[in-house]
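First the structure, which I've put down as structure tokens, then a few questions once you've had a look.
For this view, one protein chain was removed and the others were kept in their places.
The letters A and B name the chains in turn, as written, and every chain counts its residues from 1.
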Amino acid sequence: MNYFFQRFLFSILSLFILTLITFLLSHVVPGDPAIVAAGPNAGAEKIELLRIEMGLDKPLSQQFIIYTGKLLQGDLGNSWFTHQPILDDLLRELPPSLELVFIAMTINLLISLPLGLCSARYSDTIFDSSVRLLAMVGAGLPIFWTALILQNTVAAEWQALPIAGRLSFEYRSFDGYTGFYLIDSLLLGRPDIFWDTLRHLFLPAFSLCLLFTAVGLRITRTAMISEFQKDYVLLARTKAASELRIMFKHVFPNGAPASLTVFGMQFGWMLGATVLVEEIYGRPGIGRYAVKAVTQSDIHAVVAVVLVVGVVFLLANLIVDLLLYILNPRGRFKE
Amino acid sequence: MSLLEKFYFFAKSPFEKFALGLVFFIILVAILGDVIAPYDPTQIDFRGKLQPPSMEHLLGQDGAGRDVLSRILSGAKLTIFSTFSVIFVVLVIGCSIGIFSAFAGGWVDNIIMRIADIWLGFPPLILALGFAAALGASLEAAIWALIFSWWPNYARLSRMITMDILSKPFILGAQVLGVPLWRKITFYVLPNAFDVLIIQIALDVSAVMLSISGLSFIGVGAQIPAPEWGSMIADGRAYMSSAWWVVVFPGLAIFVSALSFNIIGDALRRELDPLIRSS
Partner (left out) sequence: MKLSSILTKALSLLALSLALPGLALADASGTLIIAENETPENLDPANATNSTVNQLLVGVYDTLVQFKAGETAVSPQLATDWMASDDGLKYTFTLRDDVTFHDGTQMTAHDVVFTLKRLQAASAAVLNDMGPFNSAEALDDYTVAMTLDAPFGPFISALSRIYVVSKTQVEPHMAEDNARGWLAVNAAGSGPYEVSTYKPTEVVTLSASKAYWGGWDGDHVAEVVFRYISEPSTQLALLKSGEVHIAPDITVQDKLALMDTEGFKVDIGAAATPLYFQFNTASDGLVGDSEFRRMLSQSFDRKLHLDYVLQGFGSMPDGPLPPNWMGHSKGTELPFDLDAAKAMVDQNGWAGTKLKVRYLPAIEEEQAAVEQLQSNLSQLGIKLEAEGMTWPAQASTVQKLDTTSDINMIYNFPSFPDPHAILNTSFNTQNTGYNGGYNWAQYSNPEVDALLNKAASSADQSNRADLYSSAQKIIGADYPVITVSLPGSVVAMSASVKGYSYSVAHHQTFNYMDISVD
């Protein structure tokens, strides 16, 4: 448990450093949010007035202390442009992105784990080579390019899947408790909406996951190969255990943890990359929100986005660590 | 064995040899792109706006009537140059930190590695947006942003290798003989780290390449009229449905380059990776 405590402590420290860096970075940015807030033809006097109102006249160190002070009380501040608590904005923008990442991760696992396992079992066969080639192809595809091409062919040309948005037009007034349409639709007993949400998620999630799947597949394959070479597999084979039983009962559960760590990290990376598909598929989300915040120099919102993505990354890793701990309580944590 | 021979040796199948050829071809284009480009890559010609591929313009013309083929050829140097700059700087910074951390050991090592762990969670795209805003949007800003978010990979890797080497008996012997630190690093650590690092580099080339084009795509990378491949896709994406060639060809250029480097990386890994080799 000591391990977790230490990890947690370092996570907090890192988050603090992250906040500091983002904060500094956004303040050396030449953009002046006060000009934007003042509007056209405002005049120097009004801009100065707003600068004071927004606290931008204070020295940077003081601004940072004020900011972190509020942060410790759980207050992310208000956006200078939406005039809403940034927390509310994020709670609205995070679910669509998390939903996207969740589905992308599911596709990722559904491809990586079985293909990685089989490819390891039949390593150095034609099957293995094709899988590896497939992985390399995936690792060479720019996310945004795949997204554009899939949208224009599968969605626009063949009309097989929706072009853009989160939900079809007829469900536009749908609203739930959590903001996760996949969960809300089930809670409200609307399988039709669940299905519709899923259809809207498929193309963006698929475009997003390919790059990550390539890595996941490679890691899984390597981990499984080394597992297949262990003595217990040999022992099982001599006992004439069925090959399927060996693969799924022994090799898979023993080999999976090694790749789990990578999948945990991928979750955070995917969240940071959603911006590349959200714009194209006209979806709301944290990526688009970040771009808008940067273009407006909405400093507190930018810092908040980085912070939240950082927290999600850390949480995903902690969860993976916990899972590993549960799967294999002894050892593994002593580096 | 020279490096070149070594490379050729690793490319076993004809397929891998082909990929190796492609890599050399891409590097050649990066050097000679401006010379072999049939047209001036920045010369606009509105009268030829969005003309489809033809004998005069093999890959068609873009939204400002520029020759897409010439832009791709001339743009290779931007993509290749920035990718290798990122890798080079990250290699130097990351390895310095990693080796330092391994030699320092104890709580210093612990703190540095924990920070590196967490650093990986910093979303590079969002970070780059901040960098671009701070330094002014440019290819250099994008390069710095990637360096900033990429170093932990190399720090972790080089620390691991160093730790591994430091535990070997011959180092203990050197210790006894009073070999100074810098000699330990240059004579024992670096040569042994080379194999592992080269694999990582080969595999990272495509990842860095994709990241740079991604940054240019969201507008924080190369500036007009520079024919960076990612920004070519960004410029052309509005015409996607009426003029696919403006988007498809630069994307293919990225894809083919990234794939070739990947195949070579994979071949290198198969031949050099101690884990797989021992098996």
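Criterion: contacts are C-beta pairs under 8 Å (C-beta built on N, C-alpha and C of every residue); 3 or more make two chains touch, one makes a residue touch a chain.
From a predicted model like this one, the values you see are computed outputs, not experimental measurements.
Of the listed positions A:24, A:87, A:137 or A:156, the one in contact with the omitted chain in the full complex is A:156.
From the options A:24, A:49 or A:87, the residue with contact to the unseen chain in the full assembly is A:49. Contact residues of chain B toward the unshown chain are 42-44, 46-47, 49-50, 63-64, 133, 136-138, 219, 223-225, 235, 237-243.
The chain not shown here touches chain A at positions 29-33, 35-47, 49-50, 53, 78, 81-84, 92-93, 96, 148, 151-152, 155-156, 159, 163-166, 169-173, 175, 279-285, 288-289, 292, 294-297.
The rule we apply is simple: only the chains that are shown with their structure count from here on.
Rounded to a whole number, the gap between the C-alpha centres of chain A and chain B is 23 angstrom.
Note for the complex: chain A touches chain B at residues 7, 10-11, 13-15, 17-18, 22, 25-26, 28-31, 132, 136-137, 139-145, 148-149, 152, 156, 211, 222, 225-226, 229, 265, 268-269, 271-273, 275-276, 279-280, 287, 290-291, 294, 297, 302, 305-306, 309-310, 313-314, 317. Considering their complex, residues 111, 114-115, 117-127, 129-131, 133-134, 136, 206-207, 210, 213-214, 217-218, 230, 233, 237, 240-241, 244, 247-248, 251, 254-259, 262-263, 266, 275-276, 279 of chain B touch chain A.
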